[in-house]
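The complex is shown incomplete by one protein chain, all other protein chains being positioned as in the whole.
Letters are used for the chains, namely A, B and C, taken in the order the chains are written, and counting of residues starts over at 1 for each.
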C-alpha cells in the first residue's frame, strides 16, 4: 500500500452564463480529493471581481454552506486540492493563488514540481521581488505577471513564461475574461477537458471530476498545449508541444489516479487489471484465492485472478470511519495501527493459500502486518504480488519521497524483503511489465524514473526548496 | 442501499491489571462505528473512581488524545457508540450512563429498544422520579438501582429488573468490582465475549471489535444470559434464558453488522454471499457482469456471480472522502448527491448487460439514480436484484423507520417499483430465502417482522416516546 | 481585591403575550454576569413546550444569535449564570434544570447553598433515586417533584419542600402556567421583582437586571416568601416568612452585588461609600490622595476621600481586554500577572502619600504587588485601608473559600499582614463598622459569619459535597 502522495488536483470551470460555478468546482474537487487532502481553495470570477476561499482540510470541510454562499455566483471558477502543505509555509501556500495586478487579475492553480525553482526565485529576488510562499505557483505567477507587462495577451505571457520553466507543472489560470489550461511539455501530470450540456467548459486533472458534473469528456490536454477558453470558444497554442520527450508518470496508473479515470486514452482500472494479469504471468503460484489490499490492490487482484484462473475473493473489511482524525493508540496497542483499518475476513481466508496483491511496498511495515493478520485469520500460505517494480529512486516531480533511506527496496534484496514481511513468496512486476500496462500508450511515453533512474530532466540541486522554507517558519495563522 | 440505521454498539473491558482499558474500549468502538456515528462515550473504572468522557461525533473525533489521557488507566471500561441521537434530548442522551449512587457506582451502555418504556417511566414518575433523558438506559438504570436497594448483588438486581423489561436490550454494565454483560431474552441484538492473551475479558456487540484488540472470540452471550466478570473469572446467570422465543434481527446479517463478524455462529459475509446465491436461483437472468452497490451489495454480488457463473466485476468507484460533513450542493446540481459518492466504471460496464445487487430498496430514489448512472456509463441492460424481501412493516426494536409512508414497498407493486427505478428487471429475495441465509441457525430463530409482520412482542403504543421527548427540547448544550 | 466568588445569578420573565422573553432573560443575565461567569442557561416556555439552551461560558458567548433563534418566543423564561462549575460534574451541573415530569414540566434556577444536601440526597438514594449532578438544584427539584404528587399546586409543593431545606437558596421556578420566585427564609441572597411598561413581570437576583430591561423596580422578595405570577397577576405565600433570623450576606454589599443595585432598600454603591467613610473615621491618616483598587475599591475610596477631605484621584488604569482567556505568562514574567491588569498612573501618584482602598485582603499576594507598583510609580507612602473586617471563617452559603488555610487573616496579625504587603499602615473596617454600612437595614439582619463566626445555621458535615462529586468525574461532554 503506497504511502507516498501525489501533490495536487486542479479544476477550472467556464460557464456560458453567470451561475453556481463554485458548486461545480467544489463537486469536481470532491472527486479529485484523492490527489490531495491537506487544503482546498476555490476562486470565483464574477464579472471581473474575484472572490477567493481557501483553508486547510478536505473539500467538504473547507467548502461549508457559508463559504459557498460567500463565493457566490460567477462565470468562471478555478479550484485546487493539495497534499503536502509545507508546514513551515502554512496556509500561505494554499492555492489557487490570486494576483490582483493592475494589468489584470489572475488566479492560478498548479499541479507539479519545478526543478529550477531555486534559480528562478534567486533571479527574481535579485530584482527586489518579495516571496510570500515557497510554492512553484508564486514563481510561475511572477513570471507570467512580468511577461504580461509586454506580451500581447495573457496566453502569450504564459507561453513566454513556459520557456523558462523546467520540471513538471499543470496549470489552470483564470483571468477576467479567459480560462486557460496548460499542461507542461513533458505531460507528467494529467489534464483533460470536458463540456456540460449547457456549454460549460471544464478543465480538470482527471475525468472522474467531469463525470460528477455530468460533463462529457472532450479530450486530454496535450503535453505542452495551452488551451484558451473564452466566450468565442476554445483555441489552442501548441508552441511548446513536442518540444520535450513526453513522460507521463506511470504511478498515475499504478496508484495516484482514480480507477474510473481515463488518462491519455488509457483506463486506470484497466491498466491496473493488466498489471495484475502480467504479474500472474511473471510470478505464477499455486493458490486457492486471490485477494487485494484495499483499495489500491483490488484491481490488480482482479487481473491476477482473471489471468491465473484462481478465484478472486474479498479478503479484508476496511473500516471506512478511520480518517485523518484517527489518533494512534498508545504504545502497547500500536500494532492495531493497520488492524484498525483492515480486518481479514476469516470466513473467506481460513485454510486457504492466498495470493495477496498490492500496488507497492514502501517501508515494508504495513505489508508485514497485513501478512501477519492473514496468517492469524487462518491463511495457510501468503504469496505477495506487487503490481510495480521495486521503487528505488527519488522522484523530483511531485511524489513525496524524502530520500532513498525510506525505501526498503534500496536496502534489501527481494528475498530479504520477502523474509522481512513474512510472506511465502514475493514477486514484483518487471520494468518491462510496468511499461506495458498502459497500452496502447507507447511505453516510451511513460516516466519510470523511480524504477530505472531514467529522469526526463536534470535533477534539482538537492533539498534546495528546503533552503527557502528555512528562512521563515509560520507556526500558525 | 439501506438508509435506515441500527441504533448502537457497546463494549466492555475487564483487565487483570490497571492499564490502558480506555484505549481498548476506543479501538473496539472504532470497529463498531458502523453501528452508530452520532455520539460516543467511554467510562473508566480506576479503583472504584469512575471517569467519563462523552461527546457527539465519531469515536475518532470524540476520543482525542487529551480525552484518552484524561480518562486515564483503569481495570475496567465500558463504551458506546450510537446512531440517532434524539435531537430534542441532545447530549443528555449520550451513553454510557453513569450512576453515582450510594449503593455503588454503575455505568451502563445499552443497544436496543424497549416496548414498555412508557409504562415503566410512568410508574417511576408516579413515585416522584425525575428523568433527564428519554433513553431506555435511564429507565433500565432506574430499575436496577431500585432493585439494588434490596437485592443481594448487582447481578441479582439486574435479573429482577429484566423481569420488568419488554422489547430489545443488550447491556454492558460496570460496577466498582464487576463487569456484567447482558443479552435480552429474545436475543434481538448480538453480543459476544472474547479474551486477550493477557487475560483481559472483552464483551462487544460484534466480534470485529475483538479482532482489532487481538482478542480471541470465546462465544456469543446467550439470549437472556447475564455474564458476570470478576477477579474470580466468569460466571453466568441463565434464569432469563429460554423464556422468550429467540429472535435475532435478520437485518444484522443483511445490513447492520460488519461482514467480518460472526454472529450466533454465522459469518455475516457468508450469509450475504448465500443471499446472493439464493437470489440467483430465485431470479436468474442472462447477463454479462454482476456488480454490487458499494458497500452493502458487494458480498451479495459475489454470491450471485458464484452461483450464476456470470463474472463478478467492480462496477463503481466509491469516493471515500465523502463523509458526514459533506454539504449537499445547490438545487441545480442536486442529482450529484449519489454521483458524488459513486461513479460507475465505464471501462467495465460499457456495452454490458449488468446484474446490479443491493441489500434493500427503501425509498427508491437512490436506486433510480444508480440505474441511471449505469446506463449513462454504457450498460445496455440493468437487472436489479435485492438480497432481502420487500420491507413493509415498521420495526420497534431499534431500526429507525418512522412510518410505512417512507417505505416504497408499502405503496407500490414490484413491477411498479421496477418501473420507478428504471431497471430492466427487478427481483427481491423471497421470505423463505431470507430465512435460510443464516444457516445453520434455525430459521425460526430470526426476527423477520419487517418483512412478514410477525413481531416477537406486542408493539408499543404508537409514537409513545415522542410524547416524552416533546416535554422538553434542548436546543444546545 | 476579593478573589472569592459568589455562586450564581437568576432571572425569571413572565410576559402578557408571546414574545422575545429569551432576549429579556439574556439581557438580564448579561447584567448579572458579575455573579457568575462559568456557565449560562435559559429555558423558554412556549405554550407549555419547554426549550432549553445551556453551555459553559459568558452569557454573550453562550447565547449566540443561533441559540436565541432556537430558543424562540414564549410567554415565560428563566435564566441562570453561575460561577464555580464543579469540574467533576461538568456540564451536567449547568442550570436551569428542566424536569419533564408527567405531573407537569418545571424549570428551576437556584442561587445558594444547602447545608443539609447530604442528608437529603441520602434519603432520596435510599428510595432508589438516581442523581445526575451534585447540585442543590437537583435535590430541590426532587423534593418539589415528590411533593407535587400529592400537593394541590406547585407552589404548595414548593412550600412543603421548603420545610425540608436548610441553608441558603433563592429560586426562580417556571411551570407550564406559572412563574414562581422564592427567597429562602434567611434571605441570605437577594431577589427582587420588577415590571415592564407592557406588564411583563421580572424576578431577578439584583435590580441592575431590571434596569437593562427597562423594568421598574417593584420590591424585594421577602425572606421566606413564595411569589406566584400567573395570568391573574401576583400572589404571595408567606408561610415561611419570619421563621428564621434574617441574615442577608454582608458581602453582597461589600463585593458581590453591582454598585447600581439596591438590595433590601440599601444602595450597594452607598453602602460601599459609607464603608469608606467609616474607615476614614476608624483609621485616619495624613495623606495627599485617596485611590481605590479597581473596580471593587473605587466606591470605598470615594467615601474615604469625602469623609477625610483628602482629594480623590484615579490611581490605576485597568486593562479592559484581559479577560478569562488571558494566559499567564512564563515563569520569569510571572509578576506581570497583576501589572498586566492594573498600571498605576504615575502622573497622578508620583511624589504623593497615598491612601489605597480595597474591599478585602484574601491571600495578600495581590495587595503586595499593588503596593509595590504604587511605590515604583513614585508614591512616597502607601496606607492600605480595607472596607471590611479580616475574613477568618469559611462560608457555607455559597462563597467559594475552600478552607482557613487560604485566608491570610487566619495566620497573621494585622501588623504582620501590613509588613507582608509592604504598606506603611494598614486598617480594616471594624465589625461594628461593617454592620453599620447597610443602614437603615438593622445590623442584626446581616450575616457576618465570615468575620465573627456567628453562623445562622448549623454548619454542614465537612466537605460532604466532595464525597458525592468523587463518585464520578466527567472529563468532557
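Here is the rule we go by: a contact is a pair of C-beta atoms (placed from the backbone, for glycine too) under 8 Å apart; a residue touches a chain by one contact, two chains touch by 3 or more.
Every value quoted in this text rests on a predicted model; they were computed, and no experiment measured them.
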| item | value |
| --- | --- |
| Displayed chains contacting the withheld chain | A, C |
| Contacting the left-out chain in the complete assembly, out of A:103, A:350 or A:439 | A:103 |
| Selected residue (touches chain absent from view) among C:39, C:267 or C:280 | C:267 |
| Full-complex contact with the absent chain, from C:340, C:362, C:410 or C:431 | C:340 |
| Where the missing chain touches chain C, by residue | 19-20, 23-24, 26-27, 30-31, 33-34, 37, 58-61, 63-65, 68, 208, 211-214, 258-260, 262, 267, 269-270, 295, 298-299, 302, 312-314, 317, 319-323, 325-327, 329-330, 332-333, 335-336, 339-340, 343-348 |
| Contacts of chain A with the absent chain, listed as residue ranges | 41, 49-55, 62, 67, 70-71, 91, 94, 98-103, 105, 122, 125-132, 138, 141-142, 145-146, 149, 468, 470-477 |
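One rule holds for everything that comes next: only the chains that are shown with their structure count from here on.
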| item | value |
| --- | --- |
| Common touching chains of chain B and chain A | none |
| Chain closest to the assembly centre - both centres taken as Cα means | B |
| Interchain centroid distance [CA atoms averaged], chain A/chain B, Å | 37 |
| Centre-to-centre distance between chain C and chain B (centres being mean Cα positions), rounded to whole Å | 49 |
| Separation of mean Cα positions, chain C and chain A [Å, integer] | 61 |
| Sites on chain C at which at least two other chains make contact | none |
